[in-house]
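Every protein chain but one is kept in place in this view of the complex.
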Amino acid sequence: MLPLNATIVKINEESPSVRTFFFDYQFETMKPGQFVMVWVRGVDEIPMGLSSKNSITVQRVGEATSKLFELKEGDSFGLRGPFGVGFSLPSKEEKTLIVAGGVGSAPLAPYAEAASAAGSEMHTVLGARSEGDLIFEERFAEAGNVYISTDDGSKGTKGFVTDVLSRLDLSAYDRIAVCGPEIMMASVFRLLEDRKVLAKSEFSLHRYFKCGIGVCGACCIDRSGLRVCRDGPVFSGVQLLDSELGRYTRDASGRRVKI
Amino acid sequence: MLPLNATIVKINEESPSVRTFFFDYQFETMKPGQFVMVWVRGVDEIPMGLSSKNSITVQRVGEATSKLFELKEGDSFGLRGPFGVGFSLPSKEEKTLIVAGGVGSAPLAPYAEAASAAGSEMHTVLGARSEGDLIFEERFAEAGNVYISTDDGSKGTKGFVTDVLSRLDLSAYDRIAVCGPEIMMASVFRLLEDRKVLAKSEFSLHRYFKCGIGVCGACCIDRSGLRVCRDGPVFSGVQLLDSELGRYTRDASGRRVKI
Amino acid sequence: MYTLTGLKLENPTILAAGVLGTTGASLCRVARQGRAGAVVTKSIGPAPKTGHPNPSMIKLDCGFLNAMGLPNPSYPGFLQELETAKKDSDVPVIASIFGGSPAEFKEVAEGLLPGKPDAFELNVSCPHAEGYGAAIGSNPCLVEAVTAAVKDVVNVPVWVKLTPNVSDITCIGNAAESGGADAVVAINTVKGMAIDIESGYPVLGNRSGGLSGKAVKPVAVKCVYDLYTALEIPVIGVGGISSWQDAVEMMMAGAAAVQIGSAVYDRLDIFSEISAGIETFLQRKGYSDVKELIGLSHEMV
Partner (left out) sequence: MYTLTGLKLENPTILAAGVLGTTGASLCRVARQGRAGAVVTKSIGPAPKTGHPNPSMIKLDCGFLNAMGLPNPSYPGFLQELETAKKDSDVPVIASIFGGSPAEFKEVAEGLLPGKPDAFELNVSCPHAEGYGAAIGSNPCLVEAVTAAVKDVVNVPVWVKLTPNVSDITCIGNAAESGGADAVVAINTVKGMAIDIESGYPVLGNRSGGLSGKAVKPVAVKCVYDLYTALEIPVIGVGGISSWQDAVEMMMAGAAAVQIGSAVYDRLDIFSEISAGIETFLQRKGYSDVKELIGLSHEMV
């Protein structure tokens, strides 16, 4: 499938370095946690979680994301997707905990909405460096309780999401959905492993994508060989046992890079 | 579509030079008048009308048909189809006349059966050189009245099908379906034109086929440029007005050959 | 109205050689009913040829395979068809010709001149006819010689149709240009074959043939793209075009016009459908002229 042409209809500034781009196409079948390949023409094509049926929420980090930040309403980019396996939705009786760090909120906000629409009781642990970097606080708040942590203490608990998590009774939740920087996810993983609740957890991973469709092998993780773009990006905690998570990732050449 | 593999399950001797080959595949959607491309492997692929959902009825004339005559039950050939436009079926109230010469009976026998099943009153004028060459007399007789003509007078009227036709009240019929040697069809065409009943007639043409699927242009007729393999082989009499019918055909190189 | 090597076309869609081009009446039908902007005849040679045994064309999941084997009634036999096409089609009629040598090409071109074709297209690219087609079209010297030989004896435009079955199509395109070609046409079919696994027989009567249709579009787009960069003369794009989107893509790659072959399988009025689609696209995008599309992708960097 060739990239479809998506025209930007609205841009929201979520934080100094994060913007949401709404476009004129609705991915009706998208499942929260699924991603699209965003083609910034003439520059690069990069994976982005869908933050709603018709938006991506982008943190400016390098060339392609900076180029995206230069775009205005009416400009367009290419989109292929939705791809990958998303978070599994809770049923009505289930209680769900979301752990979102930084721009990790992007795929988790629509998950919170879908879970709450499904009738699940929702709690969110939302972390960021600083108050101004908290993404989608209102969306999570509308779906349920929100516990906040900031590195600098400008809002909520001073510290990391794990500091909040360690105080929660994790046995009370049926599902735990995690997305954020890998260092954070690795700490959460260890904490959930210690608490023996890995089996009900899901993590959305980031790896370098080339094809995005499960053929090239660029995004495979050790030791399972699972493809983040196709078998993931969302994996159950159990799938990640004995994995490279938090230890190394790979660059575009396939070389291991320490995290 | 690659040729499907058809295995011969039964062979019927219809006349000294005509055999029906039943195969183990049913063309469920076939419309009488449609044809298949019969691939005699290692030799040639030739068009044959379907004489039923699972049979072709072949006159031995040259290399490929002779090779077919060497095949036994259990042997196989390739089949592509059904292709082309068949005869249009009458409705219950309509009276139908069939004019079949020689192996032209092949596509007309299933037509007679389908028309009679539709409730149409059926008459058939069946011609051949000699009694032994009459093809499918019983199938036509089961569907309705049969008038027979043979060149040598061994059965029915001595003469041509036109000799029978000229004595019929053609205004009594709603549809007239014709298939047979081109010389015969040309005479019938002139007769129907004279009687001003061309508009309700249909003729099944033979031309040299290469592709059989309407792309190469080998089978196009003058002056309409219609493709016998795709726009035909069945044409209404009106489509054939001012055509090459009965005057010339073309060989495999595209050269005109007088009839 | 649209000019291509001096020919006036109502629209940039042209019937490709060897497709519905056996008779004058068929060419007229494609022009009048199908509304092609121009039509190319089937390839005509020095002597009558019946072509390869059937099966000569099959539909695949992706595209078509064919090995017609250049059946044709020779130029004397084809002259009356050409005349019919010229008389009744109301669009430019391009005579596709082939031969085994520059002298044969010249003979055929001269032989068809009385039929007044609006241009000649030299088939140096058919992949399944020994001694003809790609046998010549893989050799730059022969391509130049053949082109020059025909240019020498005709005073209508000469297009040279190229094969993709070479290491570097631009080198053959350059040879055609040096020989005086007014345009190149790319691509003829890609060498291919299919085998019937039930019997083990290759399906085509000629055992192997050429791939056309959807499967080859990316190959054709690439060839056109490269030729557009390498040549001064127009490139006519052909290969797998079956929608207006395909035609626009080919023009953006560099095609000055497009030819359509296999897609007549879908419907005869593919030409009017595609030219209407292009028009709507131009309007939506605010282009004033279809020529603005030609080679556009080369500017997008």
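A few points about this structure:
Note that the chains take the letters A, B and C in the order they are written out, and that residue 1 is the start of every chain.
As a convention for this text, a contact is a pair of C-beta atoms (placed from the backbone, for glycine too) under 8 Å apart; a residue touches a chain by one contact, two chains touch by 3 or more.
These figures come from a predicted structure and were not determined experimentally.
Residue in contact with the omitted chain (choice from C:Ala47, C:Ala194 or C:Ala276): C:Ala194. The residue from A:Ala199, A:Val215 or A:Ile259 that touches the chain not shown here is A:Val215. If you put the missing chain back, the residues of chain C touching it would be 60-63, 65, 138, 165-167, 190-195, 197, 199-202, 207-208, 211, 214-216, 218-219, 221-222, 225, 245, 248-249, 252-253, 281, 296-297, 299-300. Those residues of chain B that touch the chain absent from the view are 41-42.
Residues of chain A that touch the chain left out of the display are 1-3, 5, 37, 39, 41-46, 76, 78, 80, 209-218, 220-227, 250-256.
In this section, only the chains that are shown with their structure count from here on.
Ranking every chain by how far its Cα centroid lies from the centroid of chain C, the top place goes to A. Our note on geometry: chain A versus chain C, Cα centroid distance of 51 Å, whole angstroms. Separating the CA-averaged centres of chain A and chain B is a span of 67 Å. Among the residues of chain C, none is found touching two or more other chains.
Of all residues in chain B, none touches 2 or more other chains.
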